[in-house]
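Data block below; observations after.
Here the complex is missing a single protein chain, while all its other protein chains stay put.
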Amino acid sequence: MGVYERLKELDIVLPVATPPVAAFVPTVQTGNLCFVSGHIAKREGKPWAGQLGVNMNTEDGRRAARSIAVDLLGTLHHELGDLERVQRIVKLFCLVNSGPAFTEQHLVANGASELLQEVFGASGKHARSAVGVAQLPLGACVEIELVVEVR
Amino acid sequence: MGVYERLKELDIVLPVATPPVAAFVPTVQTGNLCFVSGHIAKREGKPWAGQLGVNMNTEDGRRAARSIAVDLLGTLHHELGDLERVQRIVKLFCLVNSGPAFTEQHLVANGASELLQEVFGASGKHARSAVGVAQLPLGACVEIELVVEVR
Partner (left out) sequence: MGVYERLKELDIVLPVATPPVAAFVPTVQTGNLCFVSGHIAKREGKPWAGQLGVNMNTEDGRRAARSIAVDLLGTLHHELGDLERVQRIVKLFCLVNSGPAFTEQHLVANGASELLQEVFGASGKHARSAVGVAQLPLGACVEIELVVEVR
């Protein structure tokens, strides 16, 4: 099954890619590697502000991470022209806006990791780091960046 | 216009590259990619300590980020021998020492991003993530690392 059929089956509508709010570009490709800029979580088009362990719980964070993964796919679709060009999701870095006692960043990151594997299958399996940060741009609850191998 | 003429026009004097203070090297090249170690902000040759939202504001942070970009160029000039070998600034990662309520890491990072585009033009446009961290080595206010494609 193709990537776009898989997205349809998962009932996922890719968002229109929006330009970055600051002085950078959404992706840069070098050789076969595409570096995707950090995407912050959004809800109804606005930054999804919050801090895990303070005013959001792990399940909220998972949902936010999953929604970022959808936005990342929207960006890749727009930048690559065709998601079938994704050979492999190589690396995911998940930054979780975390209160002092929150230690489930890996479960938050799963929201994105699992979606990528649902969409790309084995090609969606990636190396990953997840970490709790003090704050994020615009108070976002989660930010995720990717390295993707393209063909 | 060449990179060095552009630097002159911007009135930028490249610093003498200083060796890392710990057990690592300033850059490693693999294939066409050059990974540049995190550089902390310095002022008058010493670590520029501070925390955004506590004892520094966004404009201070921008200036610190811009000064790191100059230091990164100094390192690249020293390591590559010639800044004209920079094919593309691929990825910038900006770590901002942030108090709990500071959410303008993206504006701080612009200080570095804009300088790279002033110097390299379209080749200076890069993917990026910006994040607020709890602390940085030697109490530095900002730290930035790069991935650069070289020819």
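Going by the order they are written in, the chains are A and B; count residues from 1 in each one.
Here is the rule we use: a residue touches a chain if its C-beta (ideal position, glycine included) is under 8 Å from a C-beta of that chain, and two chains touch if they have at least 3 such contacts.
Here the structure is a predicted model, which means the values were calculated and not measured.
Here one chain is not drawn; of A:Arg6, A:Lys42 or A:Arg88, the residue touching it is A:Arg88.
When you scan A:Ile12, A:Leu33, A:Leu83 or A:Val119 for touch with the missing chain, the hit is A:Leu33.
Residues of subunit B that touch the chain left out of view are 20-28, 30-31, 35-38, 93, 95, 133-139, 143, 145. On the side of subunit A, the interface with the absent chain consists of residues 31-33, 88, 90-92, 98-107, 109-110, 113-114, 117, 125-134, 147, 149, using the contact rule stated above.
As a working rule, only the chains that are shown with their structure count from here on.
Centroids of subunit A and subunit B (each the mean of its C-alpha atoms) stand 25 Å apart.
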